[in-house]
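For this depiction, one protein chain was excluded, whereas all remaining protein chains were kept in their positions.
First chain written, first letter: the chains are A, B and C, and each begins at residue 1.
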Amino acid sequence: MATIRVQTEAIDIGAETAALTAGRADIGGIGSFLGTVRDTAGGRKITAMSLEHYPGMTERSLAAIAAEAEARWPLLGCTLIHRVGRLLPGETIVLVLAASPHRHAALEATAFLIDFLKTKAPFWKKESFVEGDEEWVSARDADDSAAARWDIAAR
Amino acid sequence: MATIRVQTEAIDIGAETAALTAGRADIGGIGSFLGTVRDTAGGRKITAMSLEHYPGMTERSLAAIAAEAEARWPLLGCTLIHRVGRLLPGETIVLVLAASPHRHAALEATAFLIDFLKTKAPFWKKESFVEGDEEWVSARDADDSAAARWDIAAR
Amino acid sequence: MSGAGIKVLYFAWLREKIGVAEEDIELAPGIATVAALTEWLSASSPRHEAAFAAGKTVRCAVNQDFAAPDAPIRAGDEVAFFPPVTGG
Partner (left out) sequence: MSGAGIKVLYFAWLREKIGVAEEDIELAPGIATVAALTEWLSASSPRHEAAFAAGKTVRCAVNQDFAAPDAPIRAGDEVAFFPPVTGG
């Protein structure tokens, strides 16, 4: 039921929302989170963010995250799209959509999906700074804590 | 900073997201909730939902709700759009967008905004059933409870 | 609006029951609160009486802010009556 995609192209929230809701009249609301590239990291200006992933495992882990959300909330569909490659500040990185008859289910599932995507899906970011150096982003304890509040061990 | 609008036209989440984020590279994420018309109410099929509002007070109350969200979370912008008039099942009713450097702030502000919009903004819904009768929607205790969890008295 | 007048607005089923969306009222002496105005309006016609009989489920706003029964009413005010809101 979930739409899972890894792509290099920009993410079009309008088109994805339309695809998720097309022909349906049983949805009460769609929650979403659209992540975008900030132009600073640790107080330094960046020129780009490069995303690498583990093809195969990525799709498996996103499908598992979506299945878990569908088991926990009465979802009528969800969408997980993550970009890879070189992205510029302001560009889209990730989109989560969750549709449900009820707004709280839609919003909670959205928060759950993005928290888990950040701790369980095999993506890695590298920041390119204006000074010319590059650095792999370190995992944040805050992300593990965010995932842990849903009562599943973050790995 | 907030975009507040009451309109009869369908809501375009893509265009509104683009307007909110245009030219910016300080946003880390945009949370959103898009409400749509369900084709059933209390187990009965509906043919339409009609929305009435209190012009003037609507805009004041939406601006107050947005200002409260901006005081509570580090938002870089938010959008509140509500439709009025006669809407068909599957159509958009309401859109909330909240942009922040941080994803949890964006998602929490989104939930706060829609919970408060539902209890504080002067909109009223009337359902038209397939049998031909019409009924004004009653306020739900669940909506007051949802608003109350944010520690502001729901009225 | 001039003199001791106020503007009264009705929404949703209150509007439908009373049959008008808006009326200009001359404030009688002693009508100084939302509660007093509600009582005065109820007595003004059977339709008003029927609408306001819903009692606790009628909400009020004075000059576009939610107002409790003891909120003051003054000449020139815009006073609205409506059911609990159900938007979103």
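Side notes on the structure shown:
Basically, a residue touches a chain if its C-beta (ideal position, glycine included) is under 8 Å from a C-beta of that chain, and two chains touch if they have at least 3 such contacts.
Remember, it's a predicted structure, so these values are computed and weren't measured experimentally.
For the chain that does not appear, the touching partners among the shown chains are A.
Contact with the undisplayed chain is limited, among A:Leu20, A:Ile46 or A:Leu117, to A:Leu117. Only one of A:Met57, A:Leu88 or A:Ala148 touches the chain withheld from this view, namely A:Met57. Even with one chain removed from view, chain A keeps its contact list with that chain: residues 35, 51-54, 56-57, 60-61, 82, 93-94, 114, 117-126, 136-140, 143, 155.
The rule is short, and it goes like this: only the chains that are shown with their structure count from here on.
If each chain is reduced to the centroid of its CA atoms, chain A and chain B end up 23 Å from each other.
Separating the centre of chain A from that of chain C, both taken as means of CA atoms, is a distance of 49 Å. Residue positions of chain C with contacts to 2 or more other chains are 88. Each of the following residues of chain A touches two or more other chains: 103.
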